[in-house]
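Let's turn to chain A:
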Amino acid sequence: MTGNLWIDILLCLCVLFIAASIFLVKNTFSAIVLFISLGLVVTFCWIRLNAIDVAIAEAAIGSGLTGAMLVAAWRKLSSDNSKNQHRKDKEKSE
Partner candidate 1 sequence: MPPTFYVISTPLLLVLPLFTAILCFVVPSISIKRYISIFVAVILVIICILQASYVLDSAEPLHVIVGGWEPPLGIKLVVNGFGSIMLLMTSIIGLAITFYSIHYFESNDKESRFWPLWWFLITGLLGVFVSSDIFNTYIMLELLGLASVSLIAIQGTQKALQASYQYLLVGLLGSLLYLLGVAIIYRTYGVLDNELLAELAQNNLSTKLALAFITLGMMMKCALFPLHFWLPEAHSNASAPVSAMLSALVIKAAFFILFTFWFEILTPVVTMSAVTLMGFLGACAVIYGSYRAFTAPRLKLLVAYSTVAQIGYLFLAFPLMIDTPELARTAIIYFIVAHGCAKAAMFLSAGSIQKAAGHDRLAELKGIVIHLPVSIFIFAVASASLIGLPPSGGFIAKWLLLKNAVQSGQWWWVVTLFIGGLLASAYLFRVLNLTFTSVDQAPILSGTYSEKKLLGAAVLAIITILIGLNAIWLTSMIGSSA
Partner candidate 2 sequence: MIMLTQSILFSICAAILLAIGLMGFLLTSDFLRKLLALNVIGMAIFMVLIAAASADPNAIDPIPHAMVLTGIVVAAAGTALGLNLASKIARFARSIQNENSTQQNKTVGSEKVRSEKHTPDGKGK
């Protein structure tokens, strides 16, 4: 067991922990943030596995732009929800 392998094990545990928490957190926005951070940790995995090309693409497209799209979509969806919530509250108070 070399020291490098311990780094890898740590990285793997980190990946698995973040991936599991994506589906365990309640809030959708936290899930998206966790997904983006998963992309970044996976980028480190690719670097550890000597896949620099893939690491650049993962960071930029897989994590960065997909993340931006997810946040944009979340804003669209959550603005509906908050409006609906607002309306429902109003109806209830009436």
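Keep in mind how these were chosen: all candidates are chains of the complex that A comes from, given by their letters.
Throughout what follows, a contact is a pair of C-beta atoms (placed from the backbone, for glycine too) under 8 Å apart; a residue touches a chain by one contact, two chains touch by 3 or more; residues count from 1.
Everything numeric in this text was worked out from a predicted model, so none of it was measured.
Every option in 1 or 2 belongs to this complex, yet chain A touches just one of them, candidate 2. Interface of chain A with candidate 2 (complex): residues 1, 4-5, 8-9, 12, 15-16, 19-20, 22-23, 28, 31-32, 35, 38-39, 42, 45-46, 48-51, 53-54, 57-58, 61-62, 65-66, 69-70, 72-74, 76-77, 80, 83-84, 87.
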